[in-house]
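Notes to accompany the following structure.
Missing here is one protein chain; the remaining ones are kept as they sit in the complex.
Order of writing sets the labels: A, B and C. Residues in every chain begin at 1.
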């Protein structure tokens, strides 16, 4: 193994990554650059600066990536109505490629030869960070301390922290029993009692949304305006991508929207159980399907639906920066040129209900076609006979053959 | 056109099909056999007998097909987590192949040479009836009066009915403004103000479910037991397929579950707007995914998800009796051998929440794999490095090539 | 039916379309504009002018579309390695959208309200012409005489021709027993003894290629240079698209390459048997796969392969001008940015053999990776263990579960 001179660490400022910071300095004898991003996790990122300084870091990067995160990652993903395994909105997965990109970017800027992250060897995040990094800089070195060190239990970690003067917040045992991840799209929970998939999650676990039971008795009505598949206005007010998501998170959280309790299949081969809160994303998915239902050609919509599970797996598995995801994205993005219009929704105690959709410019809904009233020749019902007869032809030939056998 | 001697009519006993009955007798001078099925539409099918007799019908078939409907059509479809265009549970579509099968069966039993139905020339149902019939009896003749006659408006139909002594229920204009279809799986609404997709549906339209706002303030908890992908017990009580669906409909309706307002793409080429109530089905979809999440191999689950949109289109478009649907069904059914276990759900004001799932025999969830605690060697974190490195190899080679250009 | 004022006819100058020309004038009392295209069918298109004049046509369009045909239709299709049903190179299908486009274009230029073509009601070509026309001009009227008139046999056609002074070439019965179609990509044969799929085609049927048995005993070596997936040079000489195809046709024909005898599934629901000669196209398919094998990422290549059958069906079924084909094309075209390099082939008595491929700029083949010799650390064989272990994890968990049951 060649020596490492400088490593860029994805640094939250928390206990784990602080221990990693120290461990990297000790184990590799290298300089550490810290990178802390605000992607909407609702933690004070500024505090990371002081902590990093104390640990002797000279190059400290703290960046507000919220707009880039929503504009370049969240919005493109929602154009595909993306769901992993039919339910998961990929809140964790979609943030990782952005972090990978900045880790590599900062490594290039600071002439570092390696990056490091705090993801364990059992999860998907290690894969997402590392595939992203390798795709963007093929000669990058990656250090994943959880796969290397012997701090294999919480207890050992705390011992190491105390021995190295790393402040441990709160008393031992007072911390959350869950492993959490948050960004502007979602917050997730794993571990603790969730490790038994038969046990119901505790109400106290959920941090972002109110429970449907406690949500207001009055529904909230909202109007979302789409341009090329992205929301540009809420209730007629123009908003930046991150503001769109923040606003929808607020509406969703207040109305008990977006909780999910799931057993999912990890890329590394095991099943795990996670709970997720994705209030704004849950609204976005439903609304996007509604505006597409009016403005997208049937076969384009069906093709998107058939490709979606694969696209979702690519994101879940960490292939955001792969050539196949990029090509699929072009396909998806092109399909959105006509996805313009307005969707009206009603939010109520966990429910997202579509109550109307319109598009001045791109509606393919032709009322005089579908009407049960006289259509004045817009549609010739006699055409249906030939349509059915020829679609039936192969079935009839096969049935005749069956009969003769 | 050769003469028709005897035709089997899908007969509801209502105004439209009574007019058709008369019109067939007059236009084709043929004998009419009526077929009325109870598939859970919650109308009195017995009344059809008297009406048919009055119109001179000698062979009258009235059949209770509820168990067959759920066992042979609804349950198989739910094994695939089937959704058309991401949202529609195919309540209307799935009943048609059964009707087609019995129309042909009765035609064979009564030596009839034709069948007739009351579906219009604009919709999907004509296609479903006719493709089914042709696939099951390739030489059958099909009469679709709505594509042939000149009774092209409601007004003309009523005039014809009165002129022919067909009783018109209620006063003119008092009937529902919606075109409806119902069976044990769902009830649907089309037409009326729904023809403008921007207008909100009226609360009075919904017939099966209570609105979430009016649903009870106390949640309902239920336990569903699965055997090979089908629900066999609810709250530990063994139930037949139809009873399962009836029971879930009751739970769902009471809790405001299963309303859907949709613009969909018809097979005949136009978009139309429909509103659907599928209370039991909405619960079944969510619960089935939950039990699969525990018991199905990842790649099998993903393959099912990728094939599902096509399978859904086959059903929506009327290809239930096609060889490709039958083959896909075998694939889907085989995948369900391990889908055994119990799902626990909470129903509350429109929400279906999974709160637990377990399988004594088929769980692929291994707690000691996924745990954040010491796993005693169940999983070797070092393996992840090679896994990532080789998955990254092609990305790195491509990136190196990009750099050199 | 509203009146038709002017119709643009796809006119070959042959007997059938001359009869159609006359029949349109008589039946619809409308003006006929003729459109004759040179798409490489190797017939004298100029002769159509005199014939049309004799029949009283005032607006006569004769166009050389060979370059456009290859550049905008043939080349894009070959970028996808397109094969219908595993074998057919779509020689007829790919020419139809161009004809449809020009028929509509000329209708617009001449203020015509209809188009007409000479395809029968049994085949795919009617669908291709008409779907194309409707997609490009939704209000166009289409006249398909073969579906309308009563000239349902060859005999009746000849009687009509003679009665209307339309010259019948050669004596009755001397014409080819096959229905043929030709353009720069291929020539096809249907009908005659081919209607029995057990009978071998006659050697005299084949018009373009020499039989492998009679092909030269010396192989021909050629070098094809690709730029973005298209051939731009043959044996280092720059050639236009049509010249590329002409040249490859020459090489192929001489070496007995490109014959195909096939039973295929028509879009209208029946099976039919066709024989095809596609000498240049057969070479192009093989060579394109070779250059892609060197320059395309694995997953992009696999995704293309999975989408190809659907893309092929879209072209076969006449959906060239559909939004889904256009989107798929963008996907395919984007994938070709790196498909640059040179392929070396050996042509010999029906065989197309790849003997070498290279790309200075885009090769993803890294000799030191694949080598059986020392690779100096380019690849770490230990990585394979983790790669296999984690890919095996779900299989092992499943197997453990099976064992315990």
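Details
Assume contacts are C-beta pairs under 8 Å (C-beta built on N, C-alpha and C of every residue); 3 or more make two chains touch, one makes a residue touch a chain.
These numbers come from a predicted model, not from an experiment.
Taking the complete complex into account, B:268 is the one of B:39, B:268 or B:399 that touches the chain left out. Where chain A meets the omitted chain, the residues involved are 297-299, 361-364, 366, 369, 379-380, 382-387, 389-391, 393-394, 397-398, 401, 405.
Chain C residues in contact with the hidden partner, per the touch definition given at the top, are 81, 85-87, 120-122, 126-127, 130-131, 134-139, 144, 146-147, 152-153, 179, 190-191, 195-201, 212-213, 217, 219, 259, 261-266, 268-273, 289-290, 293-294, 298, 301-302, 305-306, 309-310, 313, 321-323, 344, 348-351, 353-358, 364-367, 369-374, 379, 381-385, 387-388, 391-392, 395-400, 403. Considering the complete assembly, chain B touches the hidden chain via residues 265, 268-270, 297, 299-300, 303, 310, 319, 322-324, 327-328, 330-331, 334-335, 390-394, 397.
Everything that follows uses one rule, which is that only the chains that are shown with their structure count from here on.
Per-chain CA centroids place chain B at a distance of 40 Å from chain C.
If you average the Cα atoms of chain A and of chain B, the two centres end up 31 Å apart.
Among the residues of chain A, those touching two or more other chains are numbered 265, 268-270, 310, 322-323, 391-392, 397.
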